[in-house]
Every structure is written in C-alpha cells, then in structure tokens.
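See structure below.
Complex shown without one protein chain; remaining protein chains in place.
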Amino acid sequence: MHKYIHDLRVVNKKRINPDYYILELTYSDTLADMFPGQFVEIKVENAPNTFLRRPISIYDVDYDNNILKLLIQIVGEGTNILSYVEPYDYVNLVYPLGNSFSMPENNRILLVGGGCGMAPLLYTAHYFSDFGYTPSILIGAKNNLGIIEPEEFEKYGELHICTEDGSDGTEGYVTQHKLFESPELFDKVYVCGPEPMMKAVAKWTVKHNIHCEVSLENLMACGIGACLCCVQETVNGNLCVCTEGPVFNVKDLLW
Amino acid sequence: MHKYIHDLRVVNKKRINPDYYILELTYSDTLADMFPGQFVEIKVENAPNTFLRRPISIYDVDYDNNILKLLIQIVGEGTNILSYVEPYDYVNLVYPLGNSFSMPENNRILLVGGGCGMAPLLYTAHYFSDFGYTPSILIGAKNNLGIIEPEEFEKYGELHICTEDGSDGTEGYVTQHKLFESPELFDKVYVCGPEPMMKAVAKWTVKHNIHCEVSLENLMACGIGACLCCVQETVNGNLCVCTEGPVFNVKDLLW
Amino acid sequence: MVNLEIDFNGLILRNPVLTASGTFGYGEEFKDFVNLNALGGFIVKGTTLNPRQGNPYPRMAETPKGMLNAVGLQNKGIDEFCNSIYPRIKVYNKNIIVNVSGSNIDEYVECAARINELETIPAIELNISCPNVKQGGMAFGTSCPSAKQVVKEVRKVYKKHLMVKLSPNVTDIVAIAQAVEEEGADSVSLINTLLGMAIDINTQKPKLSTITGGLSGPAIKPVALRMVWQVSKAVKIPICGLGGIMNAGDAIEFMLAGASCVQIGTANFINPSVTTEIINGIYEYCSSKGISDINDIIGKI
Partner (left out) sequence: MVNLEIDFNGLILRNPVLTASGTFGYGEEFKDFVNLNALGGFIVKGTTLNPRQGNPYPRMAETPKGMLNAVGLQNKGIDEFCNSIYPRIKVYNKNIIVNVSGSNIDEYVECAARINELETIPAIELNISCPNVKQGGMAFGTSCPSAKQVVKEVRKVYKKHLMVKLSPNVTDIVAIAQAVEEEGADSVSLINTLLGMAIDINTQKPKLSTITGGLSGPAIKPVALRMVWQVSKAVKIPICGLGGIMNAGDAIEFMLAGASCVQIGTANFINPSVTTEIINGIYEYCSSKGISDINDIIGKI
C-alpha cells in the first residue's frame, strides 16, 4: 500500500467536550484507500515540546465528501495544541499506516471499544457495514463524557453502551456487560482500548475459542517501520506495531 | 527601579505592513513608570525554535489609557509567531529594563532613527514633549514601507523623513539629510538604528562637539544583567547593554 | 548550475546527503516518500553477525528537541541481510552502505568480510559507538587502543571504503579520530548518539527499559558540530557529519564546519521526505550565494 505525506485542510473541528474533539480533514485530490484499524501520523505545528508526530487512528472516512475524520483525546501538549486548529488551517499527515482488521465472514461479530479506543471501531463498523455486515458494537468509558457520537455507531450496527459510573448505558466495565455471557453468539471479536480491558476481553475469547483481534497502542517515533521503537513481543519475536500492527491476533501475543 | 514579570493583555494589534506591526498592551493594574530608551523582554509562546525572550523597545506609553505600545519588525521566527497574537491574548513581559536617554536641557535636540530603530524614539519624543521640549526628529528607512506612523511623531516634534529610494521624504541616507549641514542647531543628538548609521551620526557629532547618545542592540539572553552575554566594549571595559545600556554616550564607546 | 557531487575519498556521491543508520530502515520503508536513487547514498540498519532481538519495550522517549532510543541493534543478522535483503534493495542506490556492529572483534571482522563480498556495497560504516548494547558497541569507540584494534582487524579483511562511526561520549574525540585514521580508515562519521536518560515522575521509573539510551535530534546539533569542526582540523581523511540535522541550513553548517557529506537521522521520522528537501535546499543555498561547487564550502570555518 502506498503511503503519503500530505497537507490536509481542516474542514470542521467538533469539540465534543473538554477532553475530546473530532477533526474533519479534506485533501485536494481524492483521499487514498484506507482500511479499518489503520492510523495516521500527524504533525503538531507550533508546539514547543512536541518533537515527534502523534499517531491517531482513522475514526471514519467519508469518501462521498472526501473527508477523513480523527477522534482525538487531549492527554498532553501535542493533542492539546492540535485542538486549536481551525477550519482552513492545514495539518500534515503521513498516512495511511499499519495493517487493518480482517474482514468478517459472517454477522457473528462483536466490536469492543474502551475510552479513546473506540476511535478505530467507528470506521471498522462503517466499513463492515458497507460490505453488508451488521456488527454488534459495545463501547465503554469511565462516564458518559467518554461516549462519543453514539448516533454514528448506531448507523452501522447494534450499539451497546456501558460506563463505569452508570451515567450512560449499563454500569460497569465492558467485560461485565451481558454480551459477555453469550460467547456462542460470536465468531470474531475486534477490540481496541486500554490494555487491561483488551487483555480481559482476549482472555474471554481464548477461553471460548473465539477469534480475537486487538489494536495496540504504543510509543512510536516514525510510524513507518524505520526506527524499531514500537515493538511488541509476539510468538514470532519483536514485531513493529506500526507496520506489523497495530492489529494483532491475540494468539500471536504473549499475553 | 523595580522590574516586573507580568502578563499583559493585547488590546489591539495593528498590522502596519507585511514587515511591521504594533502591539498595544494593557495591564490589570497601573503600568509602571517607564523611561524613553528602555525596553521589555517578551516571551513568545508556542514557538518551536524560540527559546529565549526577545528584547523590544518601548515604542510608546499612553498612561491615560494604561497602554504600552511595541513596534515590532518581523525578522525571524520569534517576531513572526508573536505577530499572530490577537486581542484578549496575553503576552508575558519582563520590564522595564535598561537605562534611558538623558533629559535635554533645551530645545536644541535632534532624534535620529533608522529602520526599526525609530521604535524607542517615539516615546522619547513623547516624553520630551511632555516636559515642554520640541525635538527635531529625523527618521529614515530603505523605502516608505519603513516609515511607520509619521503622524504620531509629528505630534511631538518637527518631523523630517528620508528614504534610500526617495519613496518618502528626501532621498538618501539620514546622514545625507540637510539637517546634518547645520550642526550649530543642536546641543544633543539621540540616535537609534543600524550600527553603520549610528556610527556615521556619532562621527559627525564628535566632529562638531555635540553630545550624542545612541541606543545599542545586541544579543541578549536575560535582559537583567545576570548572564553577561550582552557586553559592549567601552572605555570602562565590557559593560552590559541590558543594564548599563542600551543607551550609551558615544564618547564612552570605542567606535 | 551548481555541482553537488563529492568525491568522498573514492566514494563518488551525487550529492552530500546520506541517511543515518537505524533511522532509514533498509531504504525501502521510504520509497513512497523519497526517490532513493536521488540521495547521495544511504546507510542501512546496524547489522551484526547473528540476529538480535534488541532491547525490551519501551525503547523510546521524547526529550526537548530530541529523542532517546534504546533499540539495541535489533536486526536479522548478516545471513539474512546477504541472502534476502541485499538482493532486494541493491537496485535503489549505488551507495548503499552497511552499518556494522559486533560484541567482539571477531564478530566485526566476520561481518565486514561477508559484506566485502557483496558486489554493489561500496562501503561499510563501522559502528564503534552504539550506546545501547551491553557488550561491544560504544566500548570500542571510547578508548584509543580498542578503537585502533577493531579498525586494524577489520581493515585486514575489508577492501573497500571503510568509514568509522565515532562516539561523542568521550573526552577527546580528536584522539579517537586520529587513532582510526592511523589504522587505515578511509573516513570517519560523527556523531553517534549521546548517552542520556529520562524519568517518568508519575511512575517514578525510567522511561526506557534499559534506563539509559542514545540521544539524537536537534538538541545534540551544537555538540556534533563542535566535534566535526575539531576533528576536521586534525585528520586528513574526510568526515561525514551528523547529529540533529533537520534542514538544509543545518546540513550547510556541518559542511562549513568541515564535513564533506552529511547524514540525516531522526529528521526522517518527522518528515519522511526531508532528505529530498535538504538536497534541494543545499542547491538553492549555493545558487543564491553564487557558489558553483559545493566542495567550495567544505571546512570554510
């Protein structure tokens, strides 16, 4: 797959709440093909202490309007300064990067997203839905501020919500959700979120012999397989999350 | 004199032309007393490569409205990024710094400013005028784009303009101006501008035995006499421009 | 027209811009961003006799205008390089240089001997300065006798251009440069990373699994430039300068300080097409200053 370095124009910035915002970006030419689970490396301009690019998942692509969406959580300087871009500003991306979630074979699929990990799952649901699948989607967060654009997820599948404080959906961790009482409903589970959550889901899938793919986050310097900083230990040795991931089959991980 | 570190609010930003802008700043309390020739050290936020503060002369102070004005020429990253501040933003200043021009004893005074060196002369003319003096003022620049707010200078003295290309005032360097044919008119000359220009004026004053003060620019790290980086060789050894200057009597310089 | 071609002690570079080992993969990672053949050359990943898994994660920390890495020479070993990587990449550029490392002198020698057989590899860069491995690496580059010895032994088996990459973590880099020159190095490259460290005050733990790691990026540029200048005054062999080069201006600083060519490292991570921009920028600098031959600015200071 060809990778690009492009300046994309900000079409819209949606401030969801103090912690989250969505950037809608467009390119002067037709956007490249992108697959669910892939990410971009975004350059943060005018940030005194942000030296490297920041990896951000593809939240959604609207090919009809030639728009790429990113969902970003403010956690430090880079994601904060980036939140000040305005329509007509340009941001520089290296993209699309990484591998992607595998295609489902049937409708017996579950997408589980926790916190900012829900970002890649919207495009995954969207993409799968374009191929005629209707995934079950479970998104969880600390509280309702972390449940971003549920109406978007609802377009593409059957949405379930849970929050740790019960402020939206059912109360508790995602793995406490009733979906996890019915392993027989699923052939494939796709997960992205905090590591403990992914590990818990992975454990459950292993126990019930369900195919499970997780999207990992880690510290990246280049995003294109050149620096070897982003390694994940696997049964096949140290692999780069940026090129051989971010999506891994849990059976390849040493979890 | 007490120095302060304060956040000042931008009240107005006047973009004079692509190279120059004026910042009008106000403080929540009454502005400190400032003297002509003094400067501030301004912090440039969100500038990836601007590590140190930038010294900028006091262009004018409007005590009635509690406003401090800076005239800034864009020459590099710091002055460029600063040009993006907007009303209601805050900028952090350490001020007021340095010594100041001596008071005149009569009206036989000439202020000579070249390029951005005209900045401290507006407040000087203003200040002298408040004490009842009417200075002759000569400002020179490469072309008319470098002649900033002549109407302001005209308020406080008799303004003469010259440009190297003749696009405003008389054509030529400041020292080619006809005022320099009449040394007998002046007891004190105050100069700020590019070094060759200041040296030429200084030479003329020495020849005609006129008191002359120049305001020097050089590379500063701290602005408060702590780093000893900003030295100027004088008859009294190396002196700090930021505390023992920026104003020097030319007879103390080894020019 | 500006001539950008450099005769780097026999190695003819179409322009002075190469890439630094460990920051440019095997070149192919960048083929979507750079016309690889337009580079002066590129230096591939640190290669060792045996495959290495490198250090545990985390291997990276961002620092003020720089980064620390503790990759630890992860690579597939010389066999894999010769048998499958080399045949794949050799078409990309005529100056593909292999960065060679080892835990002991025999490993260096054997690795160099194997590369000597690879027809289209015109040079090796002997890495006696890697701070991220327990044995060998930087240990060889921080004392004159050990630097001499490894260069002497490698020189016996390696017949093409032998570039030696120096460590900045020394009191006297000039002495090391002179020592390797005496043993027949054809050129030196400097600098490798400075040994550094970073701590996460929240977890109260080091940010790298190895505690210390190698500092690269603009933060180290002033030190690199000083060392290039010092060495250039003391050796006759040419210098390849690197350390924090982000743009054409930085590259020109190194050449003015005495480098005949430069390597671009960490900058590739931030802008994968930076090398092309630097080549163009050097060209523009020369033409705007009326410099008709880039060789004229080398060591002007």
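Going by the order they are written in, the chains are A, B and C; count residues from 1 in each one.
By definition in this document, contacts are C-beta pairs under 8 Å (C-beta built on N, C-alpha and C of every residue); 3 or more make two chains touch, one makes a residue touch a chain.
Here the structure is a predicted model, which is why all the values come from computation and not from measurement.
Within the whole complex, touches from the chain that is not shown fall on B, C.
The omitted chain makes contact with just one of the residues C:29, C:110, C:181 or C:253: C:253.
Interface note: of C:45, C:65, C:114 or C:161, the residue touching the hidden chain in the full complex is C:65. The omitted chain makes contact with just one of the residues C:4, C:190, C:215 or C:294: C:215.
One chain of the complex is left out; on chain C, the residues touching it are 63-66, 68, 142-143, 169-171, 194-199, 201, 204-206, 211-212, 215, 217-223, 225-226, 229, 244, 249, 252-253, 256-257, 285, 297, 300-301. Seen from chain B, the chain kept out of the figure touches residues 2-5, 43, 49-53, 94, 218-233, 237-238.
What we mean here is this: only the chains that are shown with their structure count from here on.
Touch-path distance (fewest steps) from chain A to chain C is 1. In terms of Cα centroid distance from the overall Cα mean, chain C ranks first.
Taking each chain's centre as the mean of its C-alpha atoms, chain A lies 36 Å from chain C. Look at where the CA atoms of chain B average out and do the same for chain C: the two points lie 48 Å apart. For the pair chain A and chain B, the distance between C-alpha centroids works out to 54 Å.
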